[in-house]
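Only one protein chain is missing; all other protein chains are in place.
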Amino acid sequence: MPRAFTMRAAIRSGLIAGVVMIYLVAVGIASAFAKREVVTGYLTLGHLMLVIPPLAIGYAMAGRPLPAYGRVTQALVAGLAAGTLFAAAFLAAVALSPGIRLVLNRVSTALLDFVGFRNLGLEPATGALLNLGLAGALALIGGLVRIAPVAVRRAIVGGGSALLVMSMVEPFLRPRLLQLSLSSVAQFIYTSHGLATLSAALILALGAVLAVSWPKVRSTARSRLAAADPGTRSTLRWAAILVAIAFLYTLPTLSGSFLTQVLVLVGFYVLLGLGLNIVVGYAGLLDLGYVAFYAVGAYFTALITSPTSALGWGLNFWIALPIVVLLSAMVGLFIGAPVLRLRGDYLAIVTLGFGEIARVLLGSDALKPWLGGPNGILSVPFMLGNGTYFLPIVGKVTGPAATYFPLLGFCILAAFIAYRLKYSRTGRAWNAMREDEDVAQATGISTVNYKLLAFAMGASVGCVGGAIYATHLQGVVPGGFLLLVSITVLAVVVLGGMGSIAGVIVGAFALIGTPELLREFAEYKLLVYGAVLVAVMLLRPEGLIPDASRRAELEEARELEEGELKVEYDEISGDA
Amino acid sequence: MIGSLLEDPDPVRRPSNLSLVDVILWALRVAIVVGVAVSTFVTLSNTRLSGDQWRDLFIFGISQGSVYALIALGYTLVYGVLLMINFAHGDVFMFGGMTAFFAADWLNDNGLLNTTPYIAVPVILLVGAISSMIVALLLERIAYRPLRRAPRLVPLITAIGASLFISNSVRGLYGDGVKAYPRVDFFQGTFNIFGIPILKSHATVIVSALVLMSALYWFVERTRTGRAMRAVSEDKDTAALMGIDVDRIISITFAIGGMLAGAAGVLYAIVYNQVIWSMGFLPGIKAFTAAVLGGIGNIIGAMLGGLILGVLESLAPTLLLAGYHVPSPNQLRDVIAFSVLVLVLIFRPYGLFGRPEGK
Partner (left out) sequence: MTTTDPGLIMDPAPDDGRPLLVATNVTKNFEGLVANREIDFEIPRHSIVAIIGPNGAGKTTFFNQLSGVYHPTSGTIEFEGIDISAMAPHVVAGLGVARTYQNIRLFQNMTVLNNVMVGRHVRMRGQWYQAIAGLGGIRQEEDATRRRAFQLLELVGIPRRSAAELSKNLPYGDQRRLEIARALASDPKLLLLDEPTAGMNPGETRQMTDFIARLRRELRLTILLIEHDMKVVMGVSERITVLDYGEKIAEGTPAEIRANPRVIEAYLGKQATA
């Protein structure tokens, strides 16, 4: 490849990285994250944000099929291009300052000082040059990491990630350690503003070691598993699930109040995600109005169980629940029936329309006598013993944990139902319908019935989530049922992998847990959701945890075959 | 070619075919027709809205509808060439309105806005149009082009993500708050046309929209590029075989749609006086409704659909609900728009001016 050509590509990639850096600063991400220190006195998260684009572009550039010298040069060139663009933008911003703040409202003098390393006493011009140099250097480092031997690469990535994670978890790990009377540990790891230098070094080393040894560990485990017989494998699988459930059971006690609240929020989205997974992942129906089922569940529960609601029946939650589920399923059928003949995009938009109509109606003055208008319905009693009760091992349960346990139970139930459906005739019918509706019909699948079934199931799961939500907040307000909820649940399912149960769980933790734990992130939550949706569709549409059904199918087939072989053998050795 | 379709384009519905679903749908149709008729009758006999008030509502509907029409054109053009719903188009509209604000503000600061409105206002429109065009082009290049051959759901999900991304980026870039457009003396007061008083701002919006729509129509019908666009929306692959650079045409389509949306953003600001980062969603959905109402892929349909929807949205809350003394019927204005959307897609997805199974 002629050198000029590849140079141009490197420059272009570098410019893109530069744009990303400018974007991060202009939108305010860099400054928002600058408040969090990663390593005390040396590094903030904001700096890290700006470090990532040149590092990444250097890493990417060095992946090209060129000799080592060429790859590193590519990386350097890309980094310098990024740095030049960024420096130029910086100088332009300084020149236009303070007026520029009227348009790009984050670009304050404080921000410009931050970018220009004013804290080191540098003038803007020097600061710009420093940025340029840093970008080039970082890209170079990224490139060198790329061409380094695999083990070194793993060590660096592992160590770096460990460092990052430990610094991110500081806001709640430290208080937790103190609560558990492990203050000396806390003081060793953290200073008042981030990781202490010594512990940072240790964490780096530990992360590196783990990362390097991981591939070996994994392949050993895999081969051991493959060699084992189906019986052992099945037992192991059940054991793993039981261990996980036991861990989740004790989690609130380990985590403390704040983290339990986060877990509850994640749990709601896991439940909703499992429901939407059936509609979108299994049956392929893009439902953008999923929040409507959530709202139906919540509002019906509130109406039936609250003594001060328009109905005022004040029934017990557990008696109300089956009624609410039934009503929800019917609503699901009513929404599903008219949209059956619609395909893809149109189905999505119509369901979005339904969801929005529901939202407006819920808060409207017209329905106020029934639904309480913008104030909603209050005095919804908690589902178990007034919010305080006792459980084995865990003891007294109160506060957010009181919602956690029932929610966990329902999530496990929903996951179980989803799992069973997936590997059944119904699941296969849904998949076929998703893949090719016309051929599925010709194969004997009544698409009308199966679409309705998917809607009804999705509605039921969503409504249970809503019911729990109503008792959790002990009331319902229309503001909790925005389109945004539907889109967030969709993002959870998409990121995790459409159709994958484990994926929903991972997606929920990633998308819902992270903003709660990283408060700085929370302000840009939606922006990240949008970026995640686009990125997943462009780069990895099957999601983080693609459908595991292939592996499962093969295993079941092997079990069957081995069982049959055994039968044949018996026959042969018997009386042929 | 017909045989390759596996859905009967000309289904024969015999009585033995009817299912519960069909019954429900017919019941729904009847309920709606009866409901609208009865409500209208009740309102007209119970409430005393003067002819003038109805007329003013109508005119407001036309001007609002013009804005919808301009945005709807973007949806319909893109659907025509790519068969996808550009969910992020509403945010393209928003970007134009927001960016043009700074131009308006600057022109106001140095007085040019009010001394030379005939130059200043088109400049603002231009700024809006160009900034929206840039976003639309970036959108196509980054998010949609790589997914040309993907199954239909994938670009839709991408578009949703893009919409979130754009609106929240603007929130970060330009800020959280509402931006109030400066007062333009030219827009104060009313024109008197054939004895009917029309707000100058409304008149400007309607006239500008008409000019832009005519320009678009001329472009699509009479220029080579326009012809190429029509060819690509008929059959992309054949058009490519004919020597048309499909990628370029698609980019041009997005650009034009973007420009119209950006201009619409400025016109919207003229009517409502303020813009905010979140203003893309509702007008976007409503414009999409308009496009579908007129028959998606049909340019005249999008224009007419926009106007019809604007008028419907203006008149219907009062017409249908005031008679029942429903408190604040205007809260339910959005419900009317969404209901039109849902009903059109369920009962007549090819719109008023489209044909069944046609593109």
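A and B label the chains in the order they appear, each numbered from 1.
We adopt the following convention: a contact is a pair of C-beta atoms (placed from the backbone, for glycine too) under 8 Å apart; a residue touches a chain by one contact, two chains touch by 3 or more.
Please read these numbers as outputs of a predicted model, since none were measured by experiment.
Novice: Using the definition of touch stated at the top, determine which of A:302, A:377, A:445 or A:485 touches the missing chain.
Specialist: Of the candidates A:302, A:377, A:445 or A:485, A:445 is in touch with the missing chain.
Novice: So one chain is hidden, and I want to know which residue out of A:75, A:432, A:517 or A:532 touches that hidden chain in the complete assembly.
Specialist: In the full complex, the listed residue that touches the missing chain is A:432.
Novice: Given the full complex, what residues of chain A touch the hidden partner chain?
Specialist: Per the touch rule, chain A residues meeting the hidden chain are 416-417, 420-421, 423-429, 431-432, 435-436, 438-447, 453, 457, 547, 549-551, 553-554, 556-557, 560, 564.
Definition applied: only the chains that are shown with their structure count from here on.
Novice: Hey, how far is the Cα centre of chain A from the one of chain B, in Å?
Specialist: Centres of chain A and chain B (C-alpha means) sit 33 Å apart.
Novice: Could you list, by residue number, the parts of chain B that touch chain A in their complex?
Specialist: Those in contact with chain A are residues 6-7, 19-21, 24-25, 28, 84-85, 102, 105, 143, 146-147, 150, 152-158, 160-169, 171-175, 281, 285, 288, 321, 326-329, 331-332, 334-335, 338-339, 341-342, 345-346, 349.
Novice: So in the complex, which bits of chain A are touching chain B?
Specialist: My answer: residues 23, 26-29, 102-106, 284, 286, 288, 334, 337-340, 342-346, 348-350, 352-354, 356-357, 360-361, 364-366, 368, 438-439, 442, 448, 483, 487, 490-491, 494, 524, 526-527, 529-534, 537-538, 541.
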